[in-house]
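Here the structure comes first, spelled out in structure tokens, and everything after it is commentary.
A single protein chain has been omitted; all remaining protein chains appear in their positions.
For chain A:
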Amino acid sequence: MTIFTKMSRVIAVLALGLFAMIAQPQASQAQDIINPTAESVTEDALMEALNGDAQVQGRVSIPDDLSSGLIKPANRGWADTHGGPVRTVNLIAVVGMIVLLVAFYAIRGKIRIDSGPSSERIQRFSATERFAHWLMAVSFIVLALTGLNLVFGRAVILPVFGEDAFGTLSAWGKIAHNYMGFAFMLGLILSFVYWIAHNIPDKVDMHWLSKGGGLFVKGVHPPAKKFNAGQKGIFWSVTLGGAALSFTGVMLLFPELAGGEAGWQLYQVIHGVVAAILTAIVIAHIYIGSVGMEGAYDAMGSGEVDLNWAKEHHSLWVEEVQGKSSDGTDDGSARPGTQPAE
């Protein structure tokens, strides 16, 4: 053994003894004082602090803020709502309305023109009005069908068409739904501008409503202006419901605007429920504008309606239009003639 190895052994022993002197009292202290989990975060504590609607938030090293939420228990709440009550509301609204209309048709039948068709026709809607209507109508029907597909497709269409066809259909449906929404919004704005002046509720509407619109009794035709109370109801349903659907729809399309996941989920539920109600209303509107009433479709079809139909359903409007034209001028130039220059 060299002197160096001896020395290094001595040093090692000394060092060990020194370490033991320092460490021993600390080790015995540590057992008394340090509890490695005293301040440890527990899942239970975090979940209790959540109050139901937030998420257990942390930090992630990947550059994606969305992934920093660890547990979001509230998401199950939305899933239950969407898969439960929203589906039920849609089912009741759409199927319920169809059942009601079938029953109405069975009892009341097609509403005929009581005095029979006349040889005369009068202009009811201009080409621009009809454009606004059909822009909205076509887009709404596409939106409603593709929207209902998202709610009922997996229960109704999937078993019939199979996974592949249903997947393709739904993928195209989603694209159609996302883009047709803007066509609907344009139609909504146009129809609002064209028809708002004719849709302010007034006393005539109260009378019309008290007579049930003449819908339930043959031969009863309460007077109405260009739009009766029922049509005003459609107008305001479509305007307000459409506005709600447009706003929530844009929020769903642009999730960053929706204010987090909770905001998106809220808009999604509103979108689904309002859509169900508006779809039911529009189904009734389509019924009465087509198979439900003789002569009604022409208003939006050719734009010209049978004079007897107009007299029965919109008596005040006919008086107004014919009054203008019998002032000595024809339809087009009547308006400026009735307005004094000063």
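To be clear about the criterion, a contact is a pair of C-beta atoms (placed from the backbone, for glycine too) under 8 Å apart; a residue touches a chain by one contact, two chains touch by 3 or more; residues count from 1.
As a convention for this text, contacts and distances are computed from a predicted model.
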Worksheet entry | Undepicted complex member, UniProt protein name, chosen from "Molybdopterin synthase catalytic subunit", "4Fe-4S dicluster domain-containing protein", "RNA polymerase sigma factor" or "Dipeptide ABC transporter ATP-binding protein" | "4Fe-4S dicluster domain-containing protein"
Discussion item. Touch as defined at the start, partner being the missing chain; which of A:Glu43, A:Glu120, A:Asp202 or A:Glu320 qualifies?
Written reply: A:Glu43
Worksheet item: Of the residues listed, A:Gly69, A:Pro117, A:Pro223 or A:Gly301, which one is in contact with the missing chain?
Response: A:Gly69
Practice prompt. Pick out which of A:Pro85, A:Gly167, A:Gly259 or A:Gly323 touches the chain that's been left out of the picture.
Written response: A:Gly167
Worksheet, complete the sentence: For chain A, residues touching the missing partner are 35-44, 46-47, 56-62, 64, 66-73, 75-76, 78-80, 82-83, 149-151, 153-154, 158, 163-164, 166-167, 170-171, 173-175, 178-179, 253-255, 261, 264-265, 268
